[in-house]
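Let me give you the structure first, and then I'll get to my questions.
Missing here: one protein chain of the complex. Every other protein chain is in place.
Let's turn to chain A:
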């Protein structure tokens, strides 16, 4: 029986294993150094905040793996012998494989800051990071102030976490406005205000210079690049992005750049070795996507796709329309299609922006300035229907028809106040149009 070894039991590796099992009875070994069972990284914050226990982050009960004949192996792979198809573990043992899948995820970026390896300085990625957080920032007595470096999705989560335990947070963000490399200005500004409303000390256009140690090798303070200001703190969170976790491949002859280089079939340069998830890097970016996509959904989709290939139905990785979501403290965010911030915005991309007076809801719709083709939407504080936008993007609707039928895409809970009328009014004002809201049910639109 063919033996498939998968390094990494994150969403990509686990999805792959599940789908291979669905289609075949190949032998599957799922390897991880991090945890015995698959857990959802995205939920780490809720464990710290006391919304859940760690066991709640595990999507499958412990008997699931045995029942589905998926072997679990705990251990750290430190060498791959691609010639003999053998994995060597740090612990000294080894296993051989017929096909190997690298799904080792990411690790937090460190940019060579002085003091970045001190005690009390860490990223937020793994189960171990969570455990360290409980040591260095369990409450506001042990941790009188925390500094977070890097204003992205994980940074804001970490800020919310520390805030939930009443630990004062200073949040250093390199950009002039929160996450404005990705978000258009109006949205980014709204988030700045939301963050400050939660009493988080948000410092924009601010870089870290160095982290200072006390006499026990633990962080004591940090120094800001621009002003030289020293901020005393007991904890520093490094959340300036992630990078593929593949240093163990350095000695191997698997071709890498930042990540493991793969083609559209997710194959590496070596026969029978594949890479998926955060650690995979496309040789050529797909459409507007980045070569490395470190998000949950793409890991899952790569797993679904590769299972086909491995089970004898060679299939290209062809992700559909881009979508993503996040939550900025109390404000939910969803995006469908492409809406660019300053960075990389094509010259034809025009934006329509609407914001609610309460400053917690807004949307931005991107469209083609000539054809008016709908390109994408960012929505804050209003839930929208994935299926509907997916179709609208495929069918290349114009912004006018999209807005007219916007209510069909609303996904907020029942009885919520609807804002489509307001949105259309603003659009009509902005563009001198005369669109009227249609209340057609979304199923009828596509019937």
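Keep this in mind: a contact is a pair of C-beta atoms (placed from the backbone, for glycine too) under 8 Å apart; a residue touches a chain by one contact, two chains touch by 3 or more; residues count from 1.
The definition used in the following text is that contacts and distances are computed from a predicted model.
Participant: Name the chain not shown, per its UniProt record: "4Fe-4S binding protein", "NitT/TauT family transport system permease protein", "Amino acid ABC transporter membrane protein, PAAT family" or "Xanthine dehydrogenase subunit D"?
Facilitator: Its UniProt record gives the name "4Fe-4S binding protein".
Participant: Which one, A:59, A:217 or A:346, makes contact with the chain that was left out?
Facilitator: A:59
Participant: Of A:334, A:378 or A:407, which one is in contact with the hidden chain?
Facilitator: From the options A:334, A:378 or A:407, the contact with the absent chain belongs to A:334.
Participant: Touching the missing chain, which residues of chain A?
Facilitator: 11, 22, 40, 42-43, 46-47, 49-53, 56-59, 61, 164, 197-198, 296-297, 300-301, 304-305, 308, 315-321, 323, 325-327, 329-330, 332, 334, 383-387, 390, 394, 411-417, 443
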